[in-house]
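With one protein chain removed, the remaining protein chains of the complex are shown where they sit.
For reference, chains read A and B in written order, and residue numbers begin at 1 within each chain.
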Amino acid sequence: MKHNSLMDQNHSLELEKNFLKHIGYEHGNLLCDELDQKEAEWRDLKTPESLDRWFYQFHKKYKRRIQRRKFTSSFIKKAAIILLAFLGIQAMLITTVEAYRFRFFDTIINFTSKFTQIDFVENEPDDMVNLPKDWAGKYYLSYIPEGYQLVNSEFEHGNGYLKYENGLGEVFRFFWISGESTTLRTDSDDKDMKKVMIHDEEAFLLKKDKMINLHWILNQDILTLEATGLRNNEIIKVAEKIKQLK
Amino acid sequence: MLAILLMIDDREKRDKLEELYITYHKELFFVAFQILKDYYDAEDVIQTAFVKIIKHLDKISKIKCKKTRAYLVIIVRNLSYDRYNEKKKIITKDFSEEFGEDAYKDTDISLEQYVLNLEKGKELAAALNKINPSYADILTLRYFYELSNPEIGELINLSSDLVSVRLHRAKAALKKILSKGWDYNET
Partner (left out) sequence: MKKTRRIIALFLVLMAFTLAPMKAEAQVLMPDPEIIIQPMYTNINNFISSFDIDDDGRVYIYIIVSARNCDKVRITAYVDKYIDGVWTQIGVWSRLEEDTFCSLSASQFFVSSDEQYRLRSYAYVYSGGKLVESDMMTSRIIST
């Protein structure tokens, strides 16, 4: 038969499909009728017990698989609901409770402190006394105890030190180190150790013989002040007035 | 063991797979045994059949109906033929031996043939089954159960290409039956 148009072609195809579907339907019926005719032969047939045992195990595994799938999908749904609820409460607490908001952002800042842009202090000309000309070290002392003069300085890639001495030969040094791996080892007994706050960071004030050491961490840098001849409150004042160069 | 399954009186608790097995396992075993004449082989085939059925369980809606029954029988008997041929190393009789090479050409069934032979569907199906049961089964799976060629291949252990070939031959056989005026009552 010649197919004249696309419509005719489609129509023929549909007819063919239906015809074959009908054949299939009849074939299925025939199979069932054949089996019905032989029912007497299979109705009382004893199937092997091993087959039943196999199916029992097979079915158990199948049910377990289905249950696991159901559990996973329901667990994911529950976890999603809980996560959303959790995030919702976090958001609500952050916006309404001030203390929580501070703690929350504080935690974020702690985690990202390596990359946090810390506000630098504007260079005040009268602030940078007792420093080498064109000082480009990361830190400088904006307060120097009376009588002390700069005698030595050094800086290199985020590290450096400043040494000050007075007329009595008493020295204090300020040094700082930064880098991926930084370690400070210092000597002290527990009883000579005090904890103080410098730049909102916990600092360790140690005394050994005539030497006072003050150590703390600021922006992942280790800062140290060591001095002979300075009192505790003075060394703390020096530390508090340390500034970062812009 | 089966007694344990049957003891679950509450039918709602029994799932589809269980119901299928309990309802049809005897006749399916019978179908396999008739072809293979061996208990172990027949058992093997039933197990294989259920492993395959489980993948398409969603296609079965009603358990106790002719459609489902025929579907299971087709799968089991084709797997049984496959196993039998494998064991005996038999190459199945090709359609061309019956009707010649030319029979493959032009498998389109004409509109007139369709209209005239619709009412003889039962006889046509029987005739096709007599020529080659596999042709009838594959045709049924393709057009009545609306499975794709790869799905059919996966169910009865044939490659997708071979399914296409057999389908083509099934249609050609049907056309030949229609054109030759095949004697449907011939045994």
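The rule is short, and it goes like this: a residue touches a chain if its C-beta (ideal position, glycine included) is under 8 Å from a C-beta of that chain, and two chains touch if they have at least 3 such contacts.
Small disclaimer: the values here were computed from a predicted structure and weren't measured.
Trainee: Over the full complex, note down every shown chain the hidden chain is touching.
Mentor: Counted over the whole complex, the chain not pictured touches A.
Trainee: Decide which residue listed in A:T96, A:S181 or A:N233 touches the omitted chain of the complex.
Mentor: A:S181
Trainee: Identify the residue among A:L131, A:L150 or A:M193 that touches the chain left out of the display.
Mentor: A:M193
Trainee: By the contact criterion defined above, which parts of subunit A meet the unshown chain? Give residue numbers in ascending order.
Mentor: Its contact residues with the unshown chain are 78, 81-82, 85-86, 89-90, 100, 103, 106-107, 154, 156-159, 161, 163, 173, 175, 177-189, 193, 202, 204, 206, 208-209, 211, 213, 215, 217, 220-222, 224, 226.
Everything below uses one rule, namely that only the chains that are shown with their structure count from here on.
Trainee: Please output the residues of subunit A touching subunit B within their complex, sorted ascending.
Mentor: Contact set of subunit A toward subunit B: 1, 12, 15-17, 19-32, 35, 38, 41-43, 45, 47-56, 58-59, 62-63.
Trainee: Enumerate the contact residues on subunit B facing subunit A in the complex.
Mentor: Listed in rising order, the residues are 1-2, 4-5, 15, 17-18, 21, 25-27, 29-31, 39, 43, 46-47, 50-51, 54, 66-67, 69-71, 73-74, 108-111, 114, 117-118, 121-122, 124-126, 128-129, 136-137, 139-145, 171, 174.
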